[in-house]
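These notes are about the structure you will find just below.
All protein chains of the complex are present and in place, except for one that has been dropped.
So that you can tell them apart, the chains are marked A, B and C in the order they are listed, and the count of residues begins at 1 in each.
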Amino acid sequence: MPLQVQGEILSVKRVGAYQAMTVVAPGIPELTRPGHFLAVQVGGPESSMLLRRAFAIYDVKDRGVYGGTVEFVFAVHGKGTAWLSQRRPQDKLDVVGPLGKPFRLPKNPVNVTLVGGGYGSAPLLPLATALRERGCRVDIVLGAGTADRLFGFMEAKRMADSLAVTTDDGSIGLHGRVSDVLPAVLDKSRADVVYACGPMAMLRAVTDQAAERGIPCQVAVEESMACGIGVCMTCVLPVVGDDGLTRMVRSCVEGPVFLGDRVRWDDVGTVPLDTVGAITAPGAHR
Amino acid sequence: MPLQVQGEILSVKRVGAYQAMTVVAPGIPELTRPGHFLAVQVGGPESSMLLRRAFAIYDVKDRGVYGGTVEFVFAVHGKGTAWLSQRRPQDKLDVVGPLGKPFRLPKNPVNVTLVGGGYGSAPLLPLATALRERGCRVDIVLGAGTADRLFGFMEAKRMADSLAVTTDDGSIGLHGRVSDVLPAVLDKSRADVVYACGPMAMLRAVTDQAAERGIPCQVAVEESMACGIGVCMTCVLPVVGDDGLTRMVRSCVEGPVFLGDRVRWDDVGTVPLDTVGAITAPGAHR
Amino acid sequence: MTDLTTKLAGVTFPNPVFTASGCAAAGRELDQFFDVTRIGGVVTKSIMLDARSGRATPRMAETPSGMLNSIGLQGPGIDQFLEKDLAWLADRGARAVVSIAGGSVDDYAKLAQRLRGHPAVSMVEVNISCPNVEDRGQVFACDPRASSGVVQAVRQNTAAGTPVFAKLSPDVTDITTIAKACVDAGADGLSVINTLLGMVIDTTTMRPALAGITGGLSGPAIRPVAVRCVWQVHAALPDVPILGMGGIRTGLDALEFLLAGASAVSVGTTVFGDPTAPVRVLAELEHALAERGIARLADVIGLAHRPPVPSVPESPDPVGDEPVVDLRRSFDDTFEETS
Partner (left out) sequence: MTDLTTKLAGVTFPNPVFTASGCAAAGRELDQFFDVTRIGGVVTKSIMLDARSGRATPRMAETPSGMLNSIGLQGPGIDQFLEKDLAWLADRGARAVVSIAGGSVDDYAKLAQRLRGHPAVSMVEVNISCPNVEDRGQVFACDPRASSGVVQAVRQNTAAGTPVFAKLSPDVTDITTIAKACVDAGADGLSVINTLLGMVIDTTTMRPALAGITGGLSGPAIRPVAVRCVWQVHAALPDVPILGMGGIRTGLDALEFLLAGASAVSVGTTVFGDPTAPVRVLAELEHALAERGIARLADVIGLAHRPPVPSVPESPDPVGDEPVVDLRRSFDDTFEETS
């Protein structure tokens, strides 16, 4: 049950290449679980930008001095995030959340590996906390293009049983991709499950490496979203259901967390011919 | 020769129901004469508002600590001025000016009456200064709906040989309209010329009262403007030319200051049938 | 308090604010944000006979004050729709306007039959902005004959008490021709307008931004086109009720459509940025009507078409007839030239 809250920005902090924004948004923290996301209005009342921007929830505090707060971490990507990066404490921010299906937690204290790419590590850190509270062993692999795009290094280091880091340019950790180190981590930690959040190509590689070992894997995907609440059907991707059939599934309400092996990675951006209701005749544009 | 300047807001002050905004806009002050106006971009880079907002120039300083500044006074009217009212010092503001034809000054030190309605007094105050410098006698009549919409009272009081004030609700000065007191002022001061700025109905009344006495009268009109620089043809009104013919004349470049008796007040908002090129056949919408 | 009830072809709705087809799914998700029984009605996503996957992604692009979509009518098909979505709306007590879409006249006829007499169906909206598979994919709504065929089939297969509204496309040379064809074929009312055909090219990939190449443009950007269409259709067919839509964001926007001739309005794209928009628009509209001293919503419908009450006497003001006193000479003697 998401809420629409007229929030107020409490703080904006630079964190490497990102910004971490904390918003007073009473009611949302209590409902939030790791993997949930927010949708934020951008541009002000006379903006030409109509659509909300989606961000994974990083941290929540049920009750601060100012009421419950939510924190998210974002990169400036286009005009909406550019506007967001100009906000200051006390500015208002209209927030809808928590949205989506969060990560499902293991019933038992198993060995868990978390894999985060870029700002994708943000939702994994509260997940790590929840897992530790359940007595799980938590190994973390973080990757990014460059050191300043690696989010959560210190926090992960403090929390994890082991931490492996890669960057594309070698500016911190290993020179390479998370998929270069993940197999060794999985094997060494005897991982029972994997959680991943980051770019689609990374999620796909993680899914494959987990599948090779028969390890279940949950991934949080990122698809372009117009509404974030399940009413527009823009955010779909081909996912195999329990019945073995492929459907174009809304990642905002049925995701963003999916079982990695259920996502048809090769076919993302297409409608596979065996999808339920695949259009074979010429279709409408609406 | 107007300039387009990426200015910076130096100060925003509340003045009764209005706000007075001073903007660092190097180059513009040197070119400005009383009666010129500015056109200001509103809403920021991703705004849905494309058009500039026009404001009469109130004060200019050729060289402050920060470079030349221009000041204007505005009322919150709709969404653009609402946005403007939220600006703070150091915010950027894109300004084009000076625009339009300013008031023409008398060659000799004659007796002048100035009539301002609401924020319409803003351009008259620098005009008063210029007239005093030429040794003119300056009598001022200010009118407004309510006391808080009367702009420039103190300044006018200091500068004028006489000051008469009216408000619609009687909250300051005489209960009534400027046209209730103007005839007496004109007669008593033996006015040679009249200048007026304010609502169209007021300009019309002032024009009539001056004309009755055979006194030339310059008025600064306010027509809805899309471009402010003479390229769009939205800001026209029917004005009689030197040749006696009526034309739909651009108030942004051929005005906003007109000879009062040349404006066909009754026909503003229409195209009189005797206008040069009046459309008699059904016309295009573009 | 203003009487907000509105009548659409004999059916009375408690107020004139509806959702728009394809912008509210079947109401369930929005019911998390506001009570969907509070608005006039829920217009459901156009449903087809069979389940349909829709198009490939990307399916949307944000544009200035608007967006493009090319969903391709993804949906579960009429059976599942009846079983799950309409059943939920019925349970919930919401007024459902069911939008239907097909690729042939026969599709539409069958869809109408399936809906016939269903107690939860307050109204049927016929989305004719679909390619006619029997006519080289030519969109029904672009041709009066094709539109007429679809509407007639739906009307014939719909219970007498259930209004059938045809939803018009603005992408035509003369919308009133299509409007008349639909009404002649039995449409009880018209939904005006569907999206405009548009396109965005991604300047990074240098290819169309949408997988479907073109898409439908919606949002406040198109509002002036929508208001014009409502105005034209109401002028041509003053007795035909109109469900107006296209870029409504506020109560005043809704009022604009009513003044142009709509009897009710749909709030579409705005919901994506503001999920509580329909109830907000309703509250703002109610406030705007009260402020204007309007007792009954019905009194503003089409009001902008009526000649304005003259605020000044119509007889020419004598001042205007007097010769203009030319003060030019004295003026030039008196004043300097401006530089």
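FYI, contacts are C-beta pairs under 8 Å (C-beta built on N, C-alpha and C of every residue); 3 or more make two chains touch, one makes a residue touch a chain.
In this text the structure is predicted, and so the values were computed from the model without any measurement.
**Student:** Omitted chain: which shown chains does it touch?
**Tutor:** A, B, C
**Student:** Who touches the missing chain here, B:V178, B:A196 or B:L237?
**Tutor:** B:L237
**Student:** Give the residue, chosen from A:G67, A:P106 or A:P199, that touches the chain omitted from the document.
**Tutor:** If we include the chain that is not displayed, A:P106 is the one touching it.
**Student:** Thinking of the whole complex, not just what is shown, which of C:P16, C:P131, C:G149 or C:G247 touches the missing chain?
**Tutor:** Candidates C:P16, C:P131, C:G149 or C:G247; residue touching the omitted chain: C:G247.
**Student:** Using the touch definition from the top, which of C:A9, C:A87 or C:C142 touches the missing chain?
**Tutor:** Touches the omitted chain: C:C142.
**Student:** For the chain that's not shown, point to the residue among B:R33, B:R52, B:K101 or B:R137 touching it.
**Tutor:** Looking across B:R33, B:R52, B:K101 or B:R137, the contact with the absent chain belongs to B:R52.
**Student:** Considering the whole complex, not just the chains shown, which residues of chain C touch the missing one?
**Tutor:** Residues 63-66, 68, 142, 171-174, 196-201, 203, 205-208, 213-215, 217, 219-225, 227-228, 231, 247, 252, 255-256, 259-260, 288, 292, 300, 303-304, 308 of chain C touch the chain absent from view.
**Student:** Touching the missing chain, which residues of chain B?
**Tutor:** For chain B, the residues touching the absent chain are 1-2, 4, 41, 48-52, 94, 96, 223-224, 226-237, 247-248, 253, 268-271, 275-279, 281-286.
**Student:** Residue-wise, where is chain A in contact with the chain that is not depicted?
**Tutor:** Chain A touches the chain not shown through residues 33, 48, 101-102, 104-108, 110, 192-193, 208, 211, 214-217, 240, 242, 244, 259, 261-262, 264-267.
In this text, only the chains that are shown with their structure count from here on.
**Student:** What pair of chains is linked by the largest number of C-beta pairs in contact?
**Tutor:** A-C
**Student:** Tell me which chain's centre, taken as the mean of its C-alpha atoms, is farthest from chain C.
**Tutor:** So the chain farthest away from chain C turns out to be B.
**Student:** Going by the touch rule set out above, which residues of chain C reach two or more other chains?
**Tutor:** Each of 64-65, 220 in chain C touches at least two other chains.
**Student:** Return the residues of chain B touching two or more other chains; collapse runs of consecutive numbers into ranges.
**Tutor:** 48, in rising order.
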